[in-house]
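Data first, discussion second: the structure below is written as structure tokens.
The block that comes next holds chain A.
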Amino acid sequence: MPNPLKLPMIPRALRNLVSKPATRRYPFEIRPRFAGARGTIEFDVETCNYCMLCARRCPAAAITVSREERTWAIEQLTCIACGVCVDVCSKHSLSMSVNSRAVHLRSEVGPQGQRPGHEEWHKPAPAATDIPAVAGVPAPAASQGA
Partner candidate 1 sequence: MRRTTIPFGPQHPVLPEPLVLDLILEDEKVIDAIPTIGYIHRGLEMMVERVEYTEMGFVVERICGICSFMHGMGYCVSLESIMNVEVPERAGWLRLIWAEISRIQSHLLWLGLGADAFGFENLFMHCWRMREQILDIFEKTTGGRIIHSVNRIGGVKRDISDSELAAILVQLQELGEAFKTTARVFGTDPSIAHRLGGVGVLSMEDARAVDAVGPMARASGIATDTRLIGANFYDRIELEPVTETAGDCLARVVVRLREIDQSIDIVRQAIEKMPKGEGLPLENKPRGNPNGEVFTRLEQPRGEVLYYVKANGTKNLERFRARTPTFANIPAMIKLVKGCDLADVPNIILTIDPCISCTER
Partner candidate 2 sequence: MTSLIAFLIAFPIVVGTILLLITRASIRNPIVLVASAAIAAASVATVVTFGNGDGVFFGLPGGIVPGQALLAAEIAITALIVVIGLMNRRILAPIMAIAQLAIALFLEVTGRMPEADPQRLFWFDRLSMVMILVIGLIGTLICVNAIGYMHDYHRSNPMIKGRRNVFFSILFIFLAGMFGLVVSNYLPMMLVFWEITTVCSFLLIGYTRTPETIGYAFKALNMNLLGGLGFGLAIALLADQHLGLDFAKLMAGPASGTLLAAVALLAFAGITKSAQMPFSSWLIGAMYAPSPTSALLHSSTMVKAGVFLLLRLSPAMSGSTVGYLVTFVGLGTFLFVSLVAVTEQNTKKVLAYSTIGSLGLIVGCAGIGTPELAWVGVMIIIFHALAKGLLFLVVGTIENRLYTKDMENFDTLLSRLPRVSVLALAGIAGMFIAPFGIVVAKWAAIRAFLLVPGGQGAVMILIMAFGSSLTLFYWGKLLIKVLSMRSISDYERSIERRISRYEWFTEGALAVGVIAVTASIGLISDRVVGPYALSAFAAGPQTFLNIEPAMLVVMLAAVLFLPLLAVWASTRKFDAADFYTSGRSANASHVMGAALGGSKSVTLRNYYLEGVINGAMMFRVGTLACGAILIAMVTVGMVVR
């Protein structure tokens, strides 16, 4: 049985008392994210060609793409930030920011039950000649849920 009066934590506690605390005053003082930290997915609608590869490879099924309606949408709260979509995008429309995704409140659920964190882009249809032929890509409906 060790000596009951010899508490090894006491000097440590006393030293802490006079030294600088290790914590931050969080909402007022925020440590910047490291370079290369994996945060939210950012999307450039201009370069996207709606190939749907990102949606098909996403393990969390967070990305929905509609070729007919020319929309690209992501559920930021479903996204697991693995970065696969960024890797597979041949047009480099997708990138990953270092910022972590925002906190969402229950009150942000929209009147139609839209989920918070739902982000959607829509590109107006250009003239028919602008659409490059993307042969071999299956119809949008069939590609869902890959």
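These made the cut because all candidates are chains of the complex that A comes from, given by their letters.
Going forward, contacts are C-beta pairs under 8 Å (C-beta built on N, C-alpha and C of every residue); 3 or more make two chains touch, one makes a residue touch a chain; residues count from 1.
What you are looking at is a predicted structure, and each value in this text was computed from that prediction instead of being measured.
Participant: Just to confirm the interface: in this complex, chain A touches which of 1 or 2?
Facilitator: 1
Participant: Show me the residue ranges of chain A that touch candidate 1 in the complex, using the header's touch definition.
Facilitator: Chain A residues touching candidate 1: 1-4, 6-9, 12-13, 22, 33-34, 36-38, 57-59, 80-84, 96, 145-146.
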